[in-house]
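Some chains omitted; the rest stay in position.
Order of writing sets the labels: A, B and C. Residues in every chain begin at 1.
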């Protein structure tokens, strides 16, 4: 199968992740459940990346990272504000409701330009949190922001600050779904701390699987008080790896030398290359300029079918032929160019 | 760190698991969430191993495999009969109660010889399931058998059949915690089918992590009707891997060539070697002859301390210095001999 | 406090309910947990009302009746289709998600005339159930219809049949929230069976609290197979009354002599009287002709304030001054007339 634009999780392990995994495996026995040197190194690497003494836990995937951290923030009768496109709302089979025993999602779409870019605004957050204050409806307790968003946009640091300020006024905790946090940081060019705790984020689901790791995401508590008991929570939820080094050694490989940012930057650049190559094709309509590693564009129906017949794989996620074209850490320029060329031909075919 | 007897999950990846993982990673992109060729191959390999058209799912670890499959069998007001030493009762932080929203465990210890070997008997099962039939107590719905047991014993096929016959009469479904199912099969020398579905098992948590895989256990539904909706259940519980081939390729490597049984047999043999080497040492008391890959023995307190001071790692799990000495797929005879020698010295030191 | 139009649950016990309660209390001791003669009589009375051998359970309130019966129909990764105005979606604090451990609600508002009357249509149901079939979203498993609806409309029997036929094709079970089922039956003038199981309903939350009972709603399983274990479920959820006769004697009082239908018919008639009296007032806009015991009308803002200042109580539930005026089993014509007169004055005051 050729490389694809279906999802950044179709890619394999990045070399730095694989090398560390092999090194971790090469030695002798290692203590289980995270009491090993690789896990310690990975936690320390995360702390260095964020320049703060945060609490760090590793769970198996992004759904678990999101749902368990939100369950830690909320009681069953409480709710999380997010956009309708948020992965927790659209694509995690109500894991939050399961792990939080009924924790609700308050999705808000105010029809604004921001909403079309999968972003919350302080006004939309405020409206959602205040709409019901009586006890016949769930009580808003947290907000979840996805960075980079599900539509390939990136919150500016000031946007984050405005949102978390609004959240504080509403007494909401702030969760960030950072499945593609690396791509956001690479896009913003800021320090990871500036896009997270310095901007008011309390808990971050920090993803690596979409950025070259094999399995395992980090849950990073910047507000350490919120982490109380999280190791039991993860254990109980079947999210404590016995051979933890298999999850954490790749994190060491990716973080210690900075590969995580380089890979994310490369994926972002491939998205820019792809957007530039298809922007002016007849019938192609970019939803917005890509800011991370995904291009979102409406493609002509016949072109979609022609590309698929040629073996290209990508998701049609939105109405009217709205397609998602994801670039990964390993997407090659030649692949981008080949796809764009095939699309160009398809768009010009009557 | 030298190789240890702390747990078989302290060992790394077996060569066959690693080779398959590297091969799966070496190619191009692969579809996510299990729609890839490696996952298909792994499912087929499991079906061949069991010689039946079972339903196969891969989740991240044994706690998840046990708790999710029991949640599939039971409603929140129902209960699972097991021994007090069952991993689900003693060491999974009540994951069954969490994933099953209150599903209870009915542990029974009738003081019998079988109970001392961590085994259920039909009589104990019957007593536990019948003790309460009123609606003020949970209703028994399933039984969970661990094979090989938490004390290194192995149910004979006839024992299994007697238990599952009793379970059928009590209208209980039969779950098997097979974290070390490979060791049991290697010990019994029977076909895997004979120790599972042909003996009346409905659902098996089939472990590989303790037998050379990096991460990921299989949930095998022999009663396929019980599997309805399990893919949603796993997804919702944060147990659906995006890069599924990372979990499943190692299974292919271990199963297709038979390495899984060879590794288990080796670990069992090392346990026999270890038992033989320490059985007659002064102050050492084997709880019973090992049948799988663990040796359970009471060691003199000073010997325990001396061994630990020499860097040996193992768990003291039982009262009176009752220690668990686990052998893994990679435990070398030299390591066994070195440990036994150190123990011998320690036992003879006044 | 004068009688009000805030809710039919502001009314007290109807005489028939109270008389039966006093009779049940007057005698000697009675067995607890429903093993008493009053509970038996109440179950039998429900079966006679519905002319079928259904399973009948009594729980404490409507939220419990709805959430527990939907939890019995669905697994945590499954979903219930309903309207956004459904009580389970709007006013029960996500009890379904709590008791069903993550069971989701798929609300659908297709902007149709039916939707504006708080009704589902087969087309809307079909669209909601089919929108997502992949395992990243909850699987539709049931539909919940409120009869009479939250906006005081009533499904015709043919409408119910069309909906339940569509549900069967989608493999959905059919739940009916019948908090005001009595009002619907009184409005339709049909046999209770025709508006429930003969129309394809599997489970009914059958309300009495809004119709003159003190506490306690019935869960009626017409599909008796779905009731398996429900007594345990209710017990575990804190919904099994020890002095069950306190809940069930009033049901006997209301059902055996037909008072339940007479009360509902009276409340409906009061709503008709109220609607007729205010329909032509300047600035008053009835949302639709009332079919049950509630009048929904937009009132001028100054009139709302004037009425409240005069001590009238009613809920402003909808945008643009959309008010709900509920009539109860004990609403007197004089009260209706007095309210209408006050409203008339308020509407004519500049």
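Definition applied: contacts are C-beta pairs under 8 Å (C-beta built on N, C-alpha and C of every residue); 3 or more make two chains touch, one makes a residue touch a chain.
These numbers come from a predicted model, not from an experiment.
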{"item": "Given 3 visible subunits, total identical subunits the whole complex contains", "value": "4"}
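Here is the rule we go by: only the chains that are shown with their structure count from here on.
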{"item": "Pair of chains whose C-beta contact count is the highest in the structure", "value": "A-B"}
{"item": "Chain whose Cα mean lies nearest the overall Cα mean", "value": "A"}
{"item": "Separation of subunit B from subunit C, taking each centre as the mean of its C-alpha atoms, in whole Å", "value": "50"}
{"item": "Where subunit B touches two or more other chains, by residue", "value": "101, 232, 235-236, 240"}
{"item": "Touching residues on subunit A, where the partner in the complex is subunit B", "value": "1-4, 6-7, 9-13, 18, 24-32, 59-65, 67-68, 92-95, 98-99, 101, 209-210, 214-215, 232, 235-243, 246-247, 313, 328"}
{"item": "Residue ranges of subunit C in contact with subunit A within the complex", "value": "76-77, 79, 90-104, 135-138"}
{"item": "Contact footprint of subunit B on subunit C as seen in their complex", "value": "33, 75-78, 101-102, 135-136, 138-139, 229, 231-233, 235-236, 240"}
